[in-house]
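Here the complex is missing a single protein chain, while all its other protein chains stay put.
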Amino acid sequence: MTDLKPKDFASTLDVRWCPGCGDYAVLKSLQKILSDTGAKLEDTLCVSGIGCSSRLPYYMATYGFHSIHGRAPAVATGAKLANPELDVWVFTGDGDGLSIGGNHLMHALRRNLDMQIVLFNNQIYGLTKGQFSPTSQKGLRTPSSPGGSVDTPLNPVRFAIGAGAKFIARSVDTQAKVLGPVLQAARTFEGTAFVDVLQNCVIFNDGVFDKLKDKKQGPDHTLFVEHGQPLVFGVDRNKGIRIKAGGFSLEVVSLEEGGLSEADLIVHDETNHALAGALAELGGNAGEPTVLGILFREEAPEFGAESRIGLPAKPLSMNEKLTRLSATLRKAETWDVGEDEQ
Amino acid sequence: MTDLKPKDFASTLDVRWCPGCGDYAVLKSLQKILSDTGAKLEDTLCVSGIGCSSRLPYYMATYGFHSIHGRAPAVATGAKLANPELDVWVFTGDGDGLSIGGNHLMHALRRNLDMQIVLFNNQIYGLTKGQFSPTSQKGLRTPSSPGGSVDTPLNPVRFAIGAGAKFIARSVDTQAKVLGPVLQAARTFEGTAFVDVLQNCVIFNDGVFDKLKDKKQGPDHTLFVEHGQPLVFGVDRNKGIRIKAGGFSLEVVSLEEGGLSEADLIVHDETNHALAGALAELGGNAGEPTVLGILFREEAPEFGAESRIGLPAKPLSMNEKLTRLSATLRKAETWDVGEDEQ
Amino acid sequence: MQNGLERGAANRELPVSQQPEVDYVRVRFAGDSGDGIQMTGTRLAEAAARFGNDIATFPDFPADIRAPSGTIYGVSAYSLNIGHAEVDTFGDEADALVALNPAAVRKYLEGVKQNGLLILDRDAFTERALTKAGFISNPLEDGSLSNFRVLPLEITSNTEKALRETGLSAKDAKRCKNMWTLGLVLWLFERSTTDVEHWVEQKFHQKPELAKANILALQAGHLYAEVNELPSGIERYNIQPAPLMEGEYRSINGNEGLAYGLYAGATLADLELFYGSYPITPASPLLHTVAKLKELGALSFQAEDEIAAVCAAIGASYAGHLGVTGSSGPGIALKTEAIGLAIMTELPLVVVNVQRGGPSTGLPTKTEQSDLFQAIWGRNGDAPLPVIAPAHPGECFDIGVEAAKLATKHMTPLMVLSDGYIANASAPWKLPDFSDPAYQPFPVKKASEPTGFLPFDHDPETMARPWAVPGTAELMHRIGGLEKQAGSGDISYDGENHQLMTQIRAQKLEAIANSIPVQHVETGEATGKLALVGWGSSWGPIRVAARRAQLEGRSVSHIHLRHLWPLPPNLEELLSGFDRIIIPEMNNGQLATVLRSQMPLCFESVTCVKGRPFLVREIAKIIDDVLGA
Partner (left out) sequence: MQNGLERGAANRELPVSQQPEVDYVRVRFAGDSGDGIQMTGTRLAEAAARFGNDIATFPDFPADIRAPSGTIYGVSAYSLNIGHAEVDTFGDEADALVALNPAAVRKYLEGVKQNGLLILDRDAFTERALTKAGFISNPLEDGSLSNFRVLPLEITSNTEKALRETGLSAKDAKRCKNMWTLGLVLWLFERSTTDVEHWVEQKFHQKPELAKANILALQAGHLYAEVNELPSGIERYNIQPAPLMEGEYRSINGNEGLAYGLYAGATLADLELFYGSYPITPASPLLHTVAKLKELGALSFQAEDEIAAVCAAIGASYAGHLGVTGSSGPGIALKTEAIGLAIMTELPLVVVNVQRGGPSTGLPTKTEQSDLFQAIWGRNGDAPLPVIAPAHPGECFDIGVEAAKLATKHMTPLMVLSDGYIANASAPWKLPDFSDPAYQPFPVKKASEPTGFLPFDHDPETMARPWAVPGTAELMHRIGGLEKQAGSGDISYDGENHQLMTQIRAQKLEAIANSIPVQHVETGEATGKLALVGWGSSWGPIRVAARRAQLEGRSVSHIHLRHLWPLPPNLEELLSGFDRIIIPEMNNGQLATVLRSQMPLCFESVTCVKGRPFLVREIAKIIDDVLGA
């Protein structure tokens, strides 16, 4: 294996996203972790649908398939089933993956085929110039919602939990420190890893994540979870999450008031479905942090391996196949017509 | 309003489900609650996709639209948006609603338009003769999975939670006592009400729900939830659900051992998302009950009403419309070409 | 013994019959869905085939899974044409109808010829059953069957009687009445029960008591016929073996044939088969059949919908398998956008459409061939792809092989148009001999050489681009649905390049046109007064009618198109040799429209969209109308 640098993963094509688009940062993180993990160009396959974010495969020096709108998980499924050796990545957007492609995403997550699905969630349709998407905030005025969108937004993480995904993470485009390890863990995970990347579209939805990304105040609005670690957050790491007394729900508490300490907080258990669901919801109300990191991860049977059970132990030669086919055809009743019989 | 009997809701067509099919019972419950609630034939619209269950509209004396596979929620959305006065029902199957139609279902649930979506979940494709469906149990041998299905089944209730549904219930086809009130509550709910009906297919998947439906042992395997009531179940009502100590998850406990009483159990709160999620999961492991009843219900803005904001207060006459259109066309710069100018 | 002529696809040219009354027997079994009709029919078909007859069958089951018993829409039927001359259709009117309940009589009496034989289960003609079937009086008594030779037997009670000793429950015993009937019918056809007995033993080898009961019933029915004197006018059918070509045979239906053929095709191309599909009538059995080929290396994938199915197949092709997807009309409609992607990316892909009655959901369980427009022209943009169609079940295997060959040789998606009739009908089929030159391997050469590699470079002869699969070192490249620079494959918005690429895609079809066999005359002279041009499952009735007319010395030729798009280059010249050209089709004139658009000849269209193939008589009438009776 040659040592490939991040830039070796870049194709020769000019990157054509708008200057300042969050997509650049994700592309960079991706190239870096591929380099870090010693990925090979020829064994890496990037599949995408249509959208700004779905242009990503063109910018990678690996194999790439820019398919059609919403269908990347299905294309990737076929490719990975056909060649389990490939390291398959799906890049999609909130429109591509959750609007037209929601069903394929859901079924991919349910099946748990070994691949990574990275959703560039800019809460807008970038490529078609700014209509609201399934993750757009309510009330957003766009060309197709001049009076403000009335659709209730979908929470991609909660959606993934509903679909039964086995690896669910959330990250922010430009926070390479979170995004890098998340992508790396996604790649390592044997099954479908889903990564919701909060991505800024400078043109049509600029600044929606500014609060979370703010260098100073950001930590007050985000909580980075790690398995086995208590759920602490805040600029001064003085806030946390605990189970609300007398009910099955979470609440934000201050570690300074009421004599609470880290011991009163929940410890993150990435195999706990209910916890992941509750964490996914946080961020909607004032004071709540948006949870980043790996919200859920659970080992489970991998679809590809299971699908191959029953296949011949090793690929058959053409002759073996024809011989077996001949035998199969003869499993039905056969009879001979001979010259002499006539 | 004339008093319609349940049978008045039956059309003149012969019902063509297999003898013994669970669909009959659902049809009956439906006709009964429509009669009970004084529904009008002409104001009721039944929309369906394709599948055995999707034949239901033909058997109703109301308006009906047997549309195409998986698309009933979309057809219903258009009809309801066009005429908010209609009482719109969608009937779908686990294949129709969760396989090909999963995306429309998801978006319908997310939007919360006032209608009822009843999913006949027989964990099989009935009409196409018995292939496994997205809810089929793993390992099920069917014509398309002769070696046993390797797909991980989807949990419709959990899926609905993931989609952000505001009314989520589960019931069993033949338990009219649960199903009736659930359908009635679904009808009353202002928003999209989702009902997962565990339905027996006598031909291709007979008996999958027998354990739950068993006259005697059934109560040991099912838990009927009611808002404000503790989560007790069992033939002898001696089992219950409580929060597992030291974590964010549920466990089944016996009320006889360890001196536990109902007071130790969780009280059902139908507005609690996390609880609904955890309850939805129960039933997968031995000893756990399958939860029936209204798992989740939360008032939320109704999509239809929100969509109509900005429309004229009352419908415009043809003349008013043309006048306003003329004015709108003139919002752009206009200029006159006069004979004299030439 | 065989007449020397090898029929292109079917490979089993047999003498043609001039006396359908003697040469064939057409029998239809009909009864309730639960009566085991399909099994009875299949057994008789099998027995006849093993005996050496030529056969054609047509199962006709209800749209409902299990309609309430006794209803007309719950009737299941199986039609069978047994001949010692060539049998290409399941026949027009039936010589005999075996009806296990009144509803079956009600539904199928119309299809029985004058003076035909009616074998009925008298026990089933209860008041209740008659009412359910819509009879006001009992046809056995009211004289309404006087135009037929009626043989009313106490089938149910005779079966029960025969099984009394077995200790079987009355319900289970009753279930064996189809076996009793089969026994009787086997006697009528002068066949022994031995083969069926073997089959029963195998099928029920885990339930010996059931095996025994079924065999008892079978023998009882046979014995009954032999022992009881049958009324006068009812004779046994003596159908001698047909002079079939020497070889090993089995019976096969179109779906099986196609699934096996596609596997064989992938194999001969040295590829693995990937079949992505979503169930739909009548295409689902393709999925079921491929699923069973797993131990042979075939991978099947039941997707969440048709779009995912075709996309997965495209993904599999990109990764180096032969991606195949199958569905029926409405499902193909959903695949349209993705098929465009396969055209744009120039990946091999086989799309099978097992057509059913349309439009929309239409008549899901009935046959039709009305998706031809969709196949040839049903896409956005200038998006050409080849279309081929099997003529009958026996040709499906070879169509599967050819599909794999054309798709890989030219790097293109391709559509196969089968239909509900071909899919479900079965016929004797000579098992393939893979050492035959017809099955010469055509192994695909995947790209591996980096020097000069350009993903959208085209071979001037085949117009194929190189197939470089992920995993191949140094050939990394990107493909997609956007227009691409000829050669490099980079995205290109350039107008001139788009014009060039549009031409290249069109030239791919020209390359295929040049590589397919020239159009031959299926039967008849190469010029003449009348050409009957058909495709797909209109093959059988046209062939039979044309061959009969030819024997009478009439100037009619049958031209059957296996390659529908591109059309064989010599077609125009060939057709120019006829005074009149008539196209009988099971749609509203689609092939006629296609041909008119391609050559300035006068095409007359005769259409039939009744959910079934043409009758021979309907084709014969066309011939009579043109050439005089």
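As written, the chain order gives the labels A, B and C, with residue 1 at the start of each chain.
One rule holds in what follows: contacts are C-beta pairs under 8 Å (C-beta built on N, C-alpha and C of every residue); 3 or more make two chains touch, one makes a residue touch a chain.
From a predicted model like this one, the values you see are computed outputs, not experimental measurements.
Interchain touches from the omitted chain, evaluated on the whole complex, reach A, B, C.
One of B:G78, B:G139 or B:G287 touches the chain omitted from the figure, and that residue is B:G78. Contact with the omitted chain, checked across C:S69, C:S157, C:Q219 or C:T336, is made by C:T336. By the touch criterion stated above, the residues of subunit C touching the omitted chain are 63, 73, 328-330, 332-334, 336-337, 340-341, 343-345, 355, 357-366, 368, 370-371, 373-374, 376-383, 480-483, 493, 495-496, 498-499, 502, 505-506, 587-588, 590, 593-594, 596-598, 600, 602, 608-612.
Contacts to the hidden chain, counted on subunit B, fall at residues 11, 13, 41-43, 45, 47, 50, 57-58, 60-68, 71, 73-83, 85-86, 103-104, 106-107, 307-308, 310-312, 315-316, 318, 321-322, 324-326, 328-330, 332-339, 341-342. Not every partner is drawn; the one left out touches subunit A at residues 14-19, 50, 52, 68-70, 99-100, 102, 125-129, 131-132, 134, 143-147, 151, 203.
Note that only the chains that are shown with their structure count from here on.
The interface with the greater number of C-beta contacts, when A-C is set against B-C, is A-C. Averaged Cα coordinates give subunit A a centre that lies 28 Å from the centre of subunit B. With centres taken as mean Cα positions, subunit C sits 40 Å from subunit B.
In subunit A, the residues that reach two or more other chains under the touch definition are 103, 106-107, 307, 310. Shown for subunit C are the residues in touch with two or more other chains, namely 294, 304-305.
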